[in-house]
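Note sheet for the following structure.
Every protein chain but one is kept in place in this view of the complex.
What follows is subunit A.
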Amino acid sequence: MNKVMIKATGPFERIVHWCLAISCLILCASGMVMMYHSLQGFGTLVGGMAAVKTIHNYSGVFFAVSLFLALLVWWKEAGMFSSPEDWQWFKVAGGYLWKVDQMPEIGKYNPGQKLFFLTIVIFGTGMVVSGFFMWFPLGYEPGLIRFMYVLHALGFVIIFAFFWVHLYLVTLGAPGSASAMFTGWVSKGWARTQHPKWLREMEEKGTLVVYGKKGQSGRHC
């Protein structure tokens, strides 16, 4: 590896990301086994449908905690859109759909990532709330519980679809991204292409951490 690698994420960030990701995947899988009858056979793998339900419910708790931590970690950087570069980014569809000569100056998170984050926050919260009511539905207005079923299903439609967008971009769509959530290091070229404003700001502030460069610690959160 001869590319210049720079520090993109800290260990806590990565742990929170993977807690959220793994719980979300378990929830999607177990939820689908309960939603689609043709997948019921997979329930046998974990000891039957009752176990699937138990796994789903407790993964939901794990997800809720992860979601809360994710909110703390990323709210400042990904929770708000910044003008005007984010709107310009939308106008050129992030450079993903057609050739763009001048890409807008994007910070640490591009508006697509922000949109993904906000979707997870909003619908994830919806999933946690509706899931809680579905877990303990007795004693509430039937109309309320039925609304929670619809909300839960809607949240699944959105989150599951977005998951595939996320997976595609991080693997095939935007090569070089995935390492940010594995090792925490990304190449400088990648940062310049994807998040030029973020790179420039770090260079200006002197917070840029380059792998292997003397006098700089490789750790920061």
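Brief remarks on what is shown
The working rule: contacts are C-beta pairs under 8 Å (C-beta built on N, C-alpha and C of every residue); 3 or more make two chains touch, one makes a residue touch a chain; residues count from 1.
Here is the rule we use: contacts and distances are computed from a predicted model.
Selecting from "Monosaccharide ABC transporter membrane protein (CUT2 family)", "Translocation protein TolB", "Formate dehydrogenase subunit beta" or "Peptide/nickel transport system, permease protein", the unshown chain of this assembly corresponds to "Formate dehydrogenase subunit beta" (UniProt protein name).
Checked against the hidden chain, the listed residues A:Ala21, A:Leu69, A:Leu154 or A:Met181 yield one contact partner: A:Leu154. Mapped onto subunit A, the footprint of the missing chain covers residues 1-4, 32, 34-37, 40, 43, 49-50, 52-53, 95-98, 134, 137-138, 142-143, 145-147, 149-150, 153-154, 156-158, 160-165, 168, 172-176, 187-194, 210, 213.
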